[in-house]
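This is the structure I have questions about; it appears just below.
With one protein chain withheld, the remaining protein chains of the complex are depicted in position.
Coming up: chain A.
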Amino acid sequence: MSMFWFNPRGPKLPPEQQQRIDELPRPHAPQTVPLRQQRLVVLDLETTGLHLKRDLVIAIGAVVIEDGAIDYSQQFECTLCRQVKVTESVLIHGIAPSELANGLPPAEALLSFMEFAAGSVILAFHAPFDQRMLGRALKRELGYTMDHTFLDVADLAPMLFPEAMIHRGGLDHWLDYFNIHIPQRHNASADAMATAEIALILLHRAQRVGLTSLDELAQRLRCWQRARKAAFNSI
């Protein structure tokens, strides 16, 4: 029996888009290049909710840290065209259904983002969430399997600033701690910028404590996460 409607390799895309997917650069693993020279993409997603299987990505915001600075000429901001029921989450992300209707087609939006991200390591606050939401969307819309490296700012922060005594803090806790003022929270671009500003402080501290390459930083983070998990389990 032919299951013509079932394509295990994902949706059927126009050849032009398929070609762009094929041309996407391969993600880099964290390398031993000095932290300062690494291009990093700081990402924030707005979603219809927090359910990893059910909810949808509706906006993508990203900024780039290159040469140790946030580069204002490289920014990504885009709303996805989605038909969604109005739920209470609209109160958080503040994107009206009409605005969603005017967004970019999801495939195009995601593809543009992947082109923007190129192969760079991606930073995000609560990165596992963004990683899984984005991964699922890419799979569904583009049939693309993402294996970019993600680093979680929510873990890097307490690892590098234990004196803050913030253990499982949200973005607001850290913004508060670093005294960073963001004009508009819960907007993908503004949150990405906020996360990036925290990241600048974290990278600065990392270099001071001798973590001079991204590879070392990623390793130290994995150790720290394991230790925390062990400590948590032993309680």
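Everything below uses one rule, namely that a residue touches a chain if its C-beta (ideal position, glycine included) is under 8 Å from a C-beta of that chain, and two chains touch if they have at least 3 such contacts; residues count from 1.
In this text, contacts and distances are computed from a predicted model.
S.K.: Which of the following is the UniProt-recorded protein name of the chain this complex doesn't show: "ATP synthase subunit a", "ABC transporter permease", "CBS domain-containing protein" or "Thiolase domain-containing protein"?
M.R.: Protein name of the absent chain (UniProt record): "CBS domain-containing protein".
S.K.: Which of these, A:21, A:151, A:193 or A:218, touches the one chain of the complex that we don't see?
M.R.: Checking the options A:21, A:151, A:193 or A:218, the one contacting the hidden chain is A:193.
S.K.: Among A:32, A:179 or A:234, which one touches the chain that has been omitted from the display?
M.R.: Checking the options A:32, A:179 or A:234, the one contacting the hidden chain is A:179.
S.K.: Among A:70, A:127 or A:146, which residue is in contact with the omitted chain in the full complex?
M.R.: Of the listed residues, the one touching the omitted chain is A:70.
S.K.: Just checking the interface: what residues of chain A touch the absent partner chain?
M.R.: Spelled out for chain A, the touching residues are 61, 63, 67-73, 75, 77, 178-181, 183-184, 187, 189-190, 192-193, 197, 200-201, 204-205, 208.
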